[in-house]
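With one protein chain withheld, the remaining protein chains of the complex are depicted in position.
Entry: chain A
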Amino acid sequence: MESSSRLSVIQKTLAHIILLVIGLFFLSPFLWMVSTSLKANSELFNWPPKWIPSTLVWSNYPDAINYIPFFKYLSNSLLIAGLATAAVLLSCPLVAYSLARIPWKGSKPLFGATLIVMMMPYQVTMIPIFITFKNIGWVGSNIPLWLPALFGVPFYIFLLRQFFMGLPKELEDAARIDGASELRIYSRIMLPLCKPALLTIALFQFMGSWKDYQGPLIYLSDESQYTLMLGMQAFKSQHSAEWQLMMATLVMITFPIMVLYFLVQKAFIRGITFTGIK
């Protein structure tokens, strides 16, 4: 907000204290999750609760993995997230390139339609899409969870279009005069230039599919098909007293996301700010 010279020592200390308290509010649920995941079941209900377990029960982790078919759920989740991400990377930049860089009559109305669709609540289309997939016979498989992404996701098309618009116009003009085909301009010039934007939408889609609950809830019925999120919900509703095992599973579900976040932090933040501003 303002340069450091204007903040007195007292103000700085005050800011630190406030941030520390708020930071702890945001952090303590995680710490409590980790702490619980290492407690013996008998210690869960001790009063007063202790942050550091009297004995660290590491075996909660292998127990949790065996309690639910963890690796089965994990591979189901990864497969869906991977396919959806690949689908999005195939379709969305292609469409965005057409909307942003190829001068043709349909690009403006199509972009308008994209914006309208972005505002539409998911529930309005949910039931007919379900019925269609049901009639084809794909309900109970993971196809409905990634196939639509092959046909473009409005939000990502919008993001990528904004990104393409920002690139200098001379890029493809020169190539077009040299007689390069559109496909070549797209794949050799444009795609390499929008790597950061592609990374952003890949991350968004992967995280979105990984965290998705409503889609799998509607389409997957057989337990062998469950994703981790459905599996966790089943775990919670069936064995809700085994807090230490649930927490151990949650640690295993949430920590990979955090590691991923730290690895690609810059792209992540850029992506989020990009969505909000222009």
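Keep in mind that, in the parts below, a contact is a pair of C-beta atoms (placed from the backbone, for glycine too) under 8 Å apart; a residue touches a chain by one contact, two chains touch by 3 or more; residues count from 1.
The definition used in the following text is that contacts and distances are computed from a predicted model.
S.K.: Would you mind picking the UniProt name of the chain not drawn here, from "AAA+ ATPase domain-containing protein", "Putative ABC transport system ATP-binding protein", "Protein glxC" or "Carbohydrate ABC transporter membrane protein 1 (CUT1 family)"?
M.R.: Cross-referencing UniProt, the chain left out corresponds to "Carbohydrate ABC transporter membrane protein 1 (CUT1 family)".
S.K.: Could you tell me which of A:L99, A:L145 or A:L159 touches the chain that is not displayed?
M.R.: Per the contact definition at the top, the residue touching the missing chain is A:L99.
S.K.: So that we can see where the missing chain sits, which residues of chain A does it touch?
M.R.: The missing chain touches chain A at positions 1-4, 6-7, 12, 15-16, 18-19, 22-23, 25-30, 32-33, 36, 44-45, 47-49, 91, 94-95, 97-99, 102-107, 110, 113-114, 117, 119-129, 131-132, 134, 148, 150-152, 157, 182-183, 186, 207, 210-211, 213-214, 218, 229, 232-233, 236-237, 243, 246-247, 250, 253-254, 257-258, 261, 269, 272-273, 275-277.
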